[in-house]
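The complex appears here without one of its protein chains, the remainder shown in place.
Letters are used for the chains, namely A and B, taken in the order the chains are written, and counting of residues starts over at 1 for each.
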Amino acid sequence: MNTPSSAAAQDSLFTRLRRHQILIPLAALLLLALFNLIIDPSFFSISLRPNNEGVLLLSGNLISILDYGSELAILALGMTLVTAASGGQDISVGALIAISGSITLRILSGAQSDAMILPAFLITCAAAMLFGAFNGSLVAFFRIQPMIATLILFTAGRSVAAWINHNEQPFVSSERFPYFGGYLPGIPVPTPLFIALFCFLVTWLLLKFTNLGLYVQAVGINEKASRLNGLNPAWIKLSAFVLLGLCAGVAGFIKVSRTASINYSVIANNIEMDAILAVALGGNSLSGGKFNIGASVLGAYVIQFLTTTLFTLNVQSDSVSAYKAVVVIILVVCSAPTVREKLAALLKKRRAPKQAGQSA
Amino acid sequence: MNVRGFFSAALSALIFPAVLSGCGQSGSGSDLIRVGIINNDPNESGYRTANVNDLKKTFTKENGYDADFKYSMKNDEQIAFAQKFIQDEVDYLLLSAADTAGWDTVLQDAKTAGVKVILFDRIIDAPDDLYEASIVSDMVKEGETAVEWLKNQKLDQYEIIHIQGHLGSAAQKGRSEALEKTAKELGWTIVTQQSADWSTETAQQIVQASIDAKKQFNVIYAENDDMAKGAAAALDKANISHGVGKDVIIMGFDCNKWALEKLLAQEWNYDGQCNPFQSGYLDDTIKKLENGETLKEKTIYLDEKGFDAATITQADVEKYGIGS
Partner (left out) sequence: MQEETVLEMRGISKAFPGVQALQNVDFRLRAGEIHALMGENGAGKSTLIKVLTGVYPLDSGEIRMPGKGTVQIHSPQQAQKVGISTVYQEIPLCPNLTVAENIFLGRQKSRFVSFRRMNRDAQALLQSLGIRAEPTQQLADCSIAVQQMVAIARAVDMECRVLILDEPTSSLGENEVQKLFELMRQLKKRGVGIIFVTHFLDQVYAVCDRITVLRDGRLVGEFEAASLPRVQLVSKMLGKELDDLSDPADDIPPAADETAEPVYEANGLCSDQGIIPFDFSVRRGEVNGFIGLLGSGRSEAVRAIFGADKVTGGTVRVNGKPVRITKPYEAMQQGIGYLPEDRKRDGIIGDLSVRENIILALQVKKGFFKPFSKAEAQQFADEYIRLLGIKTASADTPVKALSGGNQQKVILGRWLLTHPKYLILDEPTRGIDIGTKAEIQKLVRKLASEGMSVTFISSETDEMLRTCSRLLVMRDRRLSVELTGSQLTQNTIFNTIAGGDPE
């Protein structure tokens, strides 16, 4: 039997968690994990196995999820900021990844040494930020709805990516370049995981040691009031798009590093929808305002978890999007105010007789 | 996709008038055969680039042609090009349609105007009296050639990971059909069958998931080179050997040059051709029609090879490899 005080403490922890938005992706994650555990307990096994060069690497579904979810997690960071600041979404990130990857390969294909990797990375990021700034200025200064504004790059981006390399398959001879989408020598954990972690940390520090979070939320919630408090909403929206551009640049760099090749029309196909879904799954309002970066990132990994689960279960991958649609429907329904109220009322009812029973 | 479609339609509506005013009257009166060639955008893929370059090499003044090339991946733009060519009274209209539907009217106009139409690379949904011939790949045959090769490997057992292209595309349907049929007949096991949408990385994830699930397999049948590459990357990571005489057979399609080099290096086992070099067939057909011959078959299938890592040569790579 619980003492009343400890019961109260548990209750408060539970209610606190219930109110916290991270509960949504967390619950989804647990649900998926439980499902896999029942289907195949070995789903979670991780082993150290050599690759074809005899280097020991960690392998297992969990590692695969963390590995392949990296680009999505990085995008989710930027997409969360854009969503919060502008109340809209950028649908051009997939195309921007294609452009970024193309730029990286273009620079590296001409290079003789590994010394070009860093410049290639920096140039890629800078270019991606420029494209982000293009999107951002359409939204911030011309006040075009984000989805419409980014439609331009969404439509043209992959052609631009193809044009950068004259639609040829660039040949990259660098031996170190594949490290970034694969493994660093001597480290059995996939590099994209570290990059994603690094990006998350940088974002976290940025939010902690600057006012980015406060400004972005203020602008997203009430633009007029923000302006009267000395903020410049246009610049804040623009910065959010530039940061998302940077995220897409980094993601593009990882993506092309994985195979040292690019297919302009299919690289990161539909990733924008997954990124938006990650933001929604993280419990963030898609109409802007308050956000939680951690929840978005968790949302991204939940999506990758779902994808990998469906691959493992040999579900036809054209129906993967149908499953995602189901997730979206559940999310949207659950976050609707009427459903929330009903649920809260139900919970209350459930608990009331229990408490009565205890006290009796 | 819908959004993109809408936008491109809007864009093409803008471009349309420019197209009309843009192409001038090309010179006539000589004894050159006047052809209008409508193709998909060469930037679409390496395959298309090779296709376009091949056509350009053949349809030259030296070879007796006065050729005009138009490129678009949008059906309505292509139709506008076709109307323009008909107005210009070209002798032949060579067409690789972006979409199968919507060509009836314009081809009827061509017929009325006495313009002979030859389809290449892609077929359309229109009565076959509207065109003289169609020169196309036989995707089912490509698949059959590949599966026949696989059968001849005489493995003790066949456990296949089947990575499909974009579901519903002609290439996917043809290449999948052949494998599924034979697998059923001969009792081959298809361990995993999933679409990677032609994407390298998705293919890698699919194979990775199969490895993580500890599934047994000894063949990877990928419906294009990119996906075969992704599969190979997953195998490399898991230290599963592949290629000639190794644990897993890798099969791809399209004969990209880099893929044929993998065959040459014995890392892959088979690559099926999807022949972009169609100008010879077109040239041949036009010559026959000019000479008043009747064609034996309305549909002319391209000769398509399958390359085996055991027999491929450097010369094959140079000759048949697509891309630089």
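Rule of thumb we're sticking to: a contact is a pair of C-beta atoms (placed from the backbone, for glycine too) under 8 Å apart; a residue touches a chain by one contact, two chains touch by 3 or more.
Remember, predicted model here, so these are calculated numbers, not experimental data.
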Interface partners of the hidden chain - shown chains only, full complex considered: A
Options A:Ile221, A:Met273, A:Leu286 or A:Val327, residue touching the unrepresented chain: A:Ile221
Hidden-chain contact residue, picked from the options A:Leu231, A:Val266, A:Ala280 or A:Leu331: A:Leu231
Interface residues of chain A (partner: the chain not displayed): 208-212, 214-215, 217-218, 221-222, 224-232, 289-290
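As a convention for this text, only the chains that are shown with their structure count from here on.
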Touching residues (chain side chain B, partner chain A) in the complex: 3-4, 7-8, 11, 42-46, 49, 167, 192-202, 204-206, 208-214, 226, 229-230, 233, 235-241, 256, 258, 323-324
Of all residues in chain A, those that touch chain B in their complex: 40, 42-43, 49-52, 54, 57, 59-61, 64, 68, 91, 151, 154-155, 159, 162-163, 167-169, 171, 182, 255, 258-259, 261, 263, 265-267, 269, 307-308, 311-312, 314-318
